[in-house]
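Data first, discussion second: the structure below is written as structure tokens.
Only one protein chain is missing from this complex, and each of the others stays in its spot.
In this document, chain identifiers A, B and C correspond to the written order of the chains, with residue numbering beginning at 1 in each.
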Amino acid sequence: MKALVYRGPGSKEWTDKPMPTIQAPTDAIVRITKTTICGTDLHILKGDVPAVVDGRILGHEGVGIVEEVGPGVRNFKVGDRVLISCVTSCGKCEYCKKGMYSHCEDGGWILGHLIDGTQAEYVRIPHADTSLYPVPEGIDEEALVMLSDILPTGFEVGVLKGQVQPGDTVAIVGAGPVGLAALLTAQFYSPAEIIMVDLDDSRLEVARTFGATKTVNSSRGNPVEAVMELTGGKGVDVAIEAVGIPVTFDICQGIVAAGGHIANVGVHGKSVNLHLEKLWIQNITLTTGLVDTNSTPMLIKTVVAGKLEPKQLITHRFPLSDIEKAYEVFGNAAKEKALKVILYQ
Amino acid sequence: MKALVYRGPGSKEWTDKPMPTIQAPTDAIVRITKTTICGTDLHILKGDVPAVVDGRILGHEGVGIVEEVGPGVRNFKVGDRVLISCVTSCGKCEYCKKGMYSHCEDGGWILGHLIDGTQAEYVRIPHADTSLYPVPEGIDEEALVMLSDILPTGFEVGVLKGQVQPGDTVAIVGAGPVGLAALLTAQFYSPAEIIMVDLDDSRLEVARTFGATKTVNSSRGNPVEAVMELTGGKGVDVAIEAVGIPVTFDICQGIVAAGGHIANVGVHGKSVNLHLEKLWIQNITLTTGLVDTNSTPMLIKTVVAGKLEPKQLITHRFPLSDIEKAYEVFGNAAKEKALKVILYQ
Amino acid sequence: MKALVYRGPGSKEWTDKPMPTIQAPTDAIVRITKTTICGTDLHILKGDVPAVVDGRILGHEGVGIVEEVGPGVRNFKVGDRVLISCVTSCGKCEYCKKGMYSHCEDGGWILGHLIDGTQAEYVRIPHADTSLYPVPEGIDEEALVMLSDILPTGFEVGVLKGQVQPGDTVAIVGAGPVGLAALLTAQFYSPAEIIMVDLDDSRLEVARTFGATKTVNSSRGNPVEAVMELTGGKGVDVAIEAVGIPVTFDICQGIVAAGGHIANVGVHGKSVNLHLEKLWIQNITLTTGLVDTNSTPMLIKTVVAGKLEPKQLITHRFPLSDIEKAYEVFGNAAKEKALKVILYQ
Partner (left out) sequence: MKALVYRGPGSKEWTDKPMPTIQAPTDAIVRITKTTICGTDLHILKGDVPAVVDGRILGHEGVGIVEEVGPGVRNFKVGDRVLISCVTSCGKCEYCKKGMYSHCEDGGWILGHLIDGTQAEYVRIPHADTSLYPVPEGIDEEALVMLSDILPTGFEVGVLKGQVQPGDTVAIVGAGPVGLAALLTAQFYSPAEIIMVDLDDSRLEVARTFGATKTVNSSRGNPVEAVMELTGGKGVDVAIEAVGIPVTFDICQGIVAAGGHIANVGVHGKSVNLHLEKLWIQNITLTTGLVDTNSTPMLIKTVVAGKLEPKQLITHRFPLSDIEKAYEVFGNAAKEKALKVILYQ
């Protein structure tokens, strides 16, 4: 079969690979019908994720059709349409039992990382019963690809951990795909205001159409002052960090109100300076986390019900065989005005 | 001044009463600009609430302008526009400190009940600092009258106690003003489905325009079977009882799913038969409560933000001096297609 | 092997049965080293649980040693010492993922009910990975048998659902093994008072030694009045119903304070009369439930740490082969002053 293979820092290849096979009774083989590219894939390609070895098939998102199941798979059968979760969950370890699938002792984020991933014609999914979800009748499968990773990430790590409540003032720092996913799902809880902060006016415009009530371009003036002014000097109830660098974290700690929440979604490569000399008295709550995807069944229900329209995040579409072109577009997201790209076969 | 006075069972009078005066340093006198009639007022008039004595001015909802304040009032001054909460809260007792204002040891629901109420040109409000709310700039005051009672009631006792979550299936039994208030505020949490159950097709039509996704007319066929069919045999995550009689409570216990919630909002005059022989194993949670109005500040924010449009509940308007005519219309709600009436001066 | 077999209403037999065998790859066979008898077993013997067929081996509690595992079992191997949960959990269905193991679509309470149970030399445990727990080094295995059912039942359905908090006043109605289990585990949360209500003075004495601060014998005088007097007229924050009949449920609804909780643990055969005409205004929360046993890992930790001493519940010990004698003692619990009996081999 064909697959997109990592070839060491800076290098990738659309090439032939052997078909995946069942290795454990709880495995399933899925034929990919739609997949996408994640910002994390770009990090891997830069060489930032050393655990990814030469020859690894990339990708951890997608929907497809079950091609084969091991004898221990109960919830799925050949021919079933399935959503692939970016996080593999064994369902049996201490962490899985608490819903912390990201820390699964025999799973977690392994697809396109420690085992071959979804940017291929076929993929092997371990612990299929607890790592796949049935595609409901009549749902748009493109939309569903957004539920493999970015929507549960924005929702669980940003909105749920941030405890967004009706009437709240929320700020989201970073209007990339995950920040926008937080923006879409924050609206489940009817906050009064959602202030989007980013460097890129065109992304801020997109944020407006996705439901942001106010926007701040952090490249012009002091974003902390701008947000404080927009909130009458009170700051925000919830600040969601969706970038992963010290400067955006600083904005969050500068704008959080007394009693408020900072929900860190960004993947950080460096430590940050936490201003406990100011915050110790502020009754704030700071949370971190990798997505568990335990909200996936609930998110599917909201898509079926029309409460969530993930399709808005899709800006480009390519046949899977054109994935290298798709990487180019996605890698130049600002210039191409790209959010998420769909690869189909 | 003029006021609507209870004259014993079946009798009321729009008549002259002395102006209210400051009796405690924490009192305020408010000139009513808008008030309304509650279903509870009709119960009082029937003689169902014996604590209400002959001569009592009715009414526990309204907005107005502060006319006078006692020396102990800090948050309000003469001329301030205020929302009157149906529940008086001293802010100092054990219950108030827990946010259980309905059980306030020197308050609770007393307006138009144990002390003179709001269906008058002026009203005395005890514990003004903690029982009034400032009217925000530019807000529609008619809409705000709905926040004196029915919106916090539907929200706190129905939606919050029922723990409505995104993706949930919710049923609301009773499409009167409070049931509709629950319907409007349940949408703060983006449930997937809201099934409205009532006997009156015209109210069910209104419910559809207010956001109900499905409706069941309980006068035709078996409503429990109808809801079970609509939910694929699973039942609902949250059943909100908004009537207050055994038959509607029975519907709720018949449709609640395993792990689900029954939130009782209705005012019951009789005991009900609770089917613990079925429910003991079902992991359900049943809640009751009188409104505390501790959600009022949050509800005001959602109105300001346009997330909640309480004005939809208003069907009729009268000058305050025509209140007797307004009672006639409201007393024939089905025929008049009346929800809430506004009385203004 | 030998086993205790149900022979229709009123009849049981200690007899030969074939050794259990692996039927699914996720099964394990466990050699029982310690088991016990549950009140539910007595109900079954009376014929109250029609799903139990003639020939069924009874029992749903126990510890033992893994004798054989199916190829799909990952967490356990032959020779491991294990605690058997009374509830079987597949770990894969919608309910298990939410921790509602009692509603597992391929499990729940099936041992000694729908499949053969633990009052035998060997037992087959389906979904072994998610239905067994490793026995920690050095723990007393007799104590652990109490964690198969009654301790998680008293804790999850009584204490957790009742939301016992430090400083609370708690009443437990029913001082049988499950009520006493609630008494032991309520103390995890340091309530100020625990009032035990029962008909039997000797059980109330036991309750005192287990940590009850006050006792009420409900056969003398009016127990509701007695509890109200003990609480200065306020009632209790949490009322735990641990019997399962209308009269004990009535005590609970008579003594719950405004804002309080009624946690129903009892297995009811009839409906009860719920006084909503009084309770609608009281902001109470009533919960029901079958045990999920999702607290078992936590309970094991508290036993290891010496915070919980389940052994106190054990009053009698018999060799497994004397199980018929043990049933006699347990069936005359009041006379024999029996709480839990241990059967060992």
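Criterion: a residue touches a chain if its C-beta (ideal position, glycine included) is under 8 Å from a C-beta of that chain, and two chains touch if they have at least 3 such contacts.
Predicted model, so just to flag it, every value in this text is computed and none were measured.
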{"item": "Selected from A:Tyr6, A:Tyr122 or A:Phe249 as touching the chain missing from the view", "value": "A:Phe249"}
{"item": "Residue touching the undisplayed chain, where the options are A:Ser102, A:Thr169 or A:Thr302", "value": "A:Ser102"}
{"item": "Contact footprint on subunit A, counting only the chain that is left out", "value": "95, 98, 100, 102-103, 161, 244, 249, 258-259, 264, 266-277, 279-290, 292"}
{"item": "Subunit B, residues in touch with the chain not shown (by the definition above)", "value": "25-26, 71-72, 74-75, 90-94, 96-97, 99, 106, 129-130, 294, 297"}
{"item": "Where the unshown chain meets subunit C, residue by residue", "value": "165-167, 187-193, 213, 297-299, 301-302, 304-305, 307-308"}
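Here is the rule we go by: only the chains that are shown with their structure count from here on.
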{"item": "Rounded Å distance between subunit A and subunit B, as computed from the means of their C-alpha atoms", "value": "41"}
{"item": "Centre distance in Å when subunit A and subunit C are each reduced to the mean of their C-alpha atoms", "value": "42"}
{"item": "Of all residues in subunit A, the ones touching two or more other chains", "value": "297"}
